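I'd like to ask you about the structure that follows.
Only a single protein chain was left out; the remaining protein chains are all shown in position.
Let's turn to chain A:
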Amino acid sequence: MSRIVLRSVRRSAVLATAVSLSALALAGCSGSNDSGGASSDKASGGSLKGQTITVYSGQHEQTVSALVKDFQARTGIKASVRSGDEAELANQILTEGPASPADVFFAENPPALTTLENRGLLAKADAPALAAVPSADSSAKGDWVGVSAREAAFVYDTGKLRASQVPSGVKDLAGPAWKGKLGIAPSETDFTPIVSRMIKAEGQAGAKSWLAGLKANSKVYGSNEDLVAAVNRGEVDGGVIDHYYWYRLRDEQGAAHIHSALGYFKQGDPGALVDVSGAGVLSHGKHQAAAQAFLAYLASRPAQQIIATSESYEYPLAAGVKNTKVSRALTASGPVTRAGDLGDGKDALQLLQSVGLL
């Protein structure tokens, strides 16, 4: 009997050792979780050094990590980045509530920021950050700052369409001429703003019948990545995406394998959408000053220069910084769409659901 007990004790000792070893291994993984020093709001630049802010980012990962590196070199403030889908991160912040560890939220489209703004979760952005980019590119209330822009475009199969056949308005795509030739990705947060603009231009009923027409004409894809690849391999003739998806596809597949091109809707059309990616400081964040410093940095020239030359192919917003990797100038599409026009996207979403696209 006692031998049996002894043996099982020894076994559990071995087990305990194994468990504590794996716990150690895990503790080793956690790394960057120091709380980052004092949380005094009015800290001077010098005392911010060594603080660590947490950035929830729905933006292009490689670009953000280049930005964070440069920021750290310039200010001595560390930023640990949590990358994810912007809507999932917004949901996470909403679920976390006041206890959220996030100091900054860097989104892809305005509705995510507007949602947090409406719930009172964002702090006012400091004036220098707001002043660095055109005022129309940031929140009207000053709760978040525009950082970069992307443009809605019509990607088409060059084997099937000529540049002159690109429709001048997104409304045309619901017409019978496009039956079976179109692809759309309505579950992308990039698509909702176009629907919001259609509601503004055509009213609820008009936008609804447009969506119904679009649905009848289209193959539905799960993401813009899937859609741009499908157009490029000839599965559908064309579709509406943000411009940078095509550039990234060209990088990946090589110019020789690109059988598609980008066309643009005419200025003023609901489809001629210039959409801002912005960032805001969480009002419950524990490193307000350091977070504001990051916001100011994102709008500053060095950061905008990094964005202009990165592989994210987005447009910088600060005056005098140009993206030379994208052939078309941002101004060609007209003014940036005001975030207030897009709202939190709820109306658009309900319309998409009512026609069965979501």
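Methods note: a residue touches a chain if its C-beta (ideal position, glycine included) is under 8 Å from a C-beta of that chain, and two chains touch if they have at least 3 such contacts; residues count from 1.
Just so it is clear, contacts and distances are computed from a predicted model.
Between the names "Cbb3-type cytochrome oxidase assembly protein CcoS", "Branched-chain amino acid transport system permease protein", "ABC transmembrane type-1 domain-containing protein" or "Anti-sigma factor antagonist", the one given in UniProt for the chain missing from this structure view is "ABC transmembrane type-1 domain-containing protein".
Only one residue in the set A:D70, A:D172 or A:E235 touches the chain that does not appear here, and it is A:E235. Contact with the omitted chain, checked across A:F106, A:W210, A:Y245 or A:F265, is made by A:Y245. From the options A:S47, A:Q72 or A:Q92, the residue with contact to the unseen chain in the full assembly is A:Q92. Considering the whole complex, the residue from A:A136, A:A201 or A:L358 that touches the absent chain is A:L358.
In the full complex, chain A touches the hidden chain at residues 1, 4-5, 8, 11, 18-19, 22-23, 25-33, 54, 60-62, 80-85, 87-88, 90-92, 94-97, 99-101, 111-112, 115, 187, 189, 192, 219-223, 225-226, 228-230, 233, 235, 245, 248-249, 251-254, 311-312, 344-346, 349-350, 352-354, 356, 358.
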